[in-house]
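This view holds just a subset of the chains, kept in their places.
Should a chain be cited, it is by its letter among A, B, C and D, assigned in written order, with residues numbered from 1 in that chain.
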């Protein structure tokens, strides 16, 4: 079970309020690469995990991400404190309040008007957080790779946020949060590579005739090479015909139908056939002026 | 910050696996009335809360809801344990596995196929959790009412789940979770009514001429009365004309336009006018057989 | 069935066009606390309602909310009338039109560019309305509480909007709409408390040993008390150990597995074990410069 | 404003309850082609409409669609009445209730468990209705075409539903609703073609050198012809090279950069270059067994 301590994992010291900056910080609160996604990703993995050590690690890190969610959330609400009172008590001239709420140059108006200058679970554009952000599928050789990638992405978004503010307290807290993504990535990498083998992921081997083929499907300029296609390990297929129907068949799709099924499909096809020999008058032509003087027929 | 203890708040004892039942339990894991919504609702309110006592209560309850999320999540993964191994190791005949995954009679196939028989943050229909479920707006006299209602809803969904299983361990744990919603509702009620006044919510008074009017807008049967419309406190308006334009105006909408704005609107109106006197041939008529023999004109 | 009268419930008089203000008004048109959500919430409850009086009340109020949707929608289109003609007829210099559409300081560009300066069913951030906003669950003792809370939230958002404009006609219409939320809340309260008993909601009683326990889960500062935890009615549990496994068990989760299920799970666990004694080279280490000179091995 | 009459537009007579069938009917209640989408599509168009006659027509039809929403909603709740009582009062054996809720063979379990066997605004798969279904853009020559298409789609889904039930009362009501889609399509067609010209839609002419070109981009089988590409009005381009860069340019994308912008991009490119001459050891190779015995270096 969870417990809570009123002290934050990292002290938050904000120099002055700024609802526009608060809004940008939401990316790491309720955005796709943010702390909620991280916490829930690892927490749900932990629940279903069969490996005791990995389960423990996932719970450790999930709990830390929840604590980070609290840190970034506190940055948001501190930056929004000025807007909160102004909006709730409504003592300004309306025109001034309108300017304040509209003039930020980003979507902070949603946060203020709809969410009362709190810390909503949206990204900086106001898009509500969705579990569609979480890509856990319940297989450790895939999920650990997803976690590694997620930590890398979160690290980058923190880097961008750090570059956007010169408030030293905010910068320092963001630097801590960014650093922890590095540490978590390292842990997940260790856990992944401690599974042997972990490639190919899962249980089933690939079909060997296709594991090292590179299909050169984008053409029309100089051929470019790199380790992803240029050495003895890769067989590159550039011929357009050889790229089709690589099984040696005719590249069609077919299905065995019962007689009844076929009859119904034929009936549907007959009913909805676009007669290739027709040259029908169309709605576009009517719209462009054809057939204006007519006798109605229906 | 948050901490975690490996013991659950309530011991989970499941008699036997059942992926179909697991799937139904997801309503309280990743569904709209579930524990994630509860935890995040109170956690985000706590962050922005100005009242120290209420902030503390919100953090206490948010933390408990996280712990409930863990309990219900463990029920889900226990019920799914059979499906998990079967799916990952794939040792059955395909036809049997297909029957197992399709035959549950509810959406457990999504949980198994896509999420590996874990505990995904979806409802029982596979719809991903979204922060659109959270209705916090940052005003205590509204948010506490939202919390009261949310606890009432969660209580009911637990009641329904309890009626669906005769596994005594599951029933007992669900009964605990259901009971805690009752306790939380009581706390939120106390916090709401300890704000005086709390009605009307917010700061602004209503316009007195409209606060006790009841518009009888659905007619055509016997007039029904209840305390919501039948006593001296309500002035019921049933006359259809008197229901319109209750300000005494003409019920139209108007705006002051500049000359330039008006000119552009007129231009648009002229360009897109549907000529009321026309009797045009239409695409529907063409489609019904009119105008088939024609000379193309575009 | 529904009928419509071309007069609005409240006359809308807008002084001058303002697409930025129009955009903010969308919160109560297609936003989560807006009139569409209200109308559909009560309409769908009415459909399934068994109590004749309550069904009638729900239809009365649903119909009124539809009429309010029309009022706020007309405010939006009046405020957008200038933008509509300018955009559709495109007669300005491009740079001026670009400035007009981008310079509002909020998301009005979406409304103009995508929706033609009409009244789209989005909130002020352009997020499409979703039925996920509606929390009806089909049990009156819960749904009426949800309605009470919804009216409270809508009242607050109107209050915020009123503070944002000094256009007297807009202020007056918004004031009417806000007031009606107060009246509706009063009706729903009467309907709720006319059910006896309505607490606990639903049919099932709670487990008495847990209905009045308060878990003090957030610690680390001064203990704060209020009526939600401080009187004879509450038994507060602050001890960390006593908060776990409150059923007296060991706080673990268990399930009865068949032998076959257990065997498959063991197989999966073996295949995916992260060897705790390994010290593997990882991708992160490769990325940081380890193992650069090597012989490829796959 | 709207008014309501307690009589439905069409009497609903359901022979017996059937939650599975109720669930399928949801397609026309809260599904993408259903009555809510229709009602709101026309209602929002009406609000912003400049043409008085068309505005009136849109309000007439929007109001009728709301009345249809009520008819289909009543079909849903009648079919669900058995489930509603069973679920709310919970008097059956749990195992029987579980079978009843799970055994329908479609998603009715969501409707029952989460929505209390009411009429939720979802499709038959439980996906909440979203305003993303509405494609209004505020230009009549496009919107009327969207309306024509929407009526055609709704007509088809009703046709499918009619084929699914032999309950005569349900069949009859669905037949009425289906027929009205035909009538509405006819009205919208008249309104569209009464705008002259209505093609091309909008105000701007196309570039004449591209309005009648047909790019034969899917090749590899017999050339198929029809009125969409086979007459004197179309210039078909089949040569792969002639399909690229049809403006006669080189088909590249370019932008004028300032010196500072270019310098920063170069810096980024240098930092993130994938060295084409490298042959790096990768995580996949580690995962496949390479580099297992090593000295850690970070």
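Going forward, a residue touches a chain if its C-beta (ideal position, glycine included) is under 8 Å from a C-beta of that chain, and two chains touch if they have at least 3 such contacts.
Just so we're clear, the structure is a prediction, and the values are computed from it rather than from any experiment.
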Fill in the total copies of the single sequence across the complete complex, 4 being in place.
6
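Simple rule for what comes next: only the chains that are shown with their structure count from here on.
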To bring the C-alpha trace of chain B onto its twin chain C, one rotates it, in degrees rounded to the nearest 5, by 180
When chain A meets its copy chain D, do both sides use mostly the same residue numbers (more than half shared) or mostly different ones?
same
Could you tell me the distance, in whole angstrom, between the mean C-alpha positions of chain B and chain D?
21
Two or more other chains are touched by the chain D residues 1-7, 90, 114, 116, 128, 139, 141, 186, 192-193, 195-196, 203, 231, 279-280, 283-286, 288-289, 292, 298
Once bound in the complex, which stretches of chain C touch chain D?
1-9, 30, 36, 40, 43-45, 47-48, 56, 59-60, 62-63, 66-67, 69-70, 73-74, 76-77, 80, 84, 88-90, 114-122, 128-132, 134, 136-139, 203-204, 279-286, 288-292, 294, 296-298
Inside the complex, what are the residues of chain B that reach chain C?
5-17, 32-33, 52-54, 56-57, 59-61, 63-64, 67, 74-75, 77-79, 81-82, 84-86, 88-89, 91, 130, 132-133, 135, 137, 139, 141-142, 145-146, 148-150, 152-153, 155-157, 159, 162, 172, 175-176, 178-180, 182-183, 185-188, 190-191, 193-194, 199-204, 206-207, 210-218, 221, 224-229, 240, 243-247, 249-258, 261, 263-265, 267-268, 271
Inside the complex, what are the residues of chain D that reach chain B?
1-7, 50-51, 53-54, 87, 90, 92-95, 97-98, 101-105, 107, 109-110, 113-114, 116, 125-128, 139-141, 148, 185-186, 189-196, 203, 231, 233
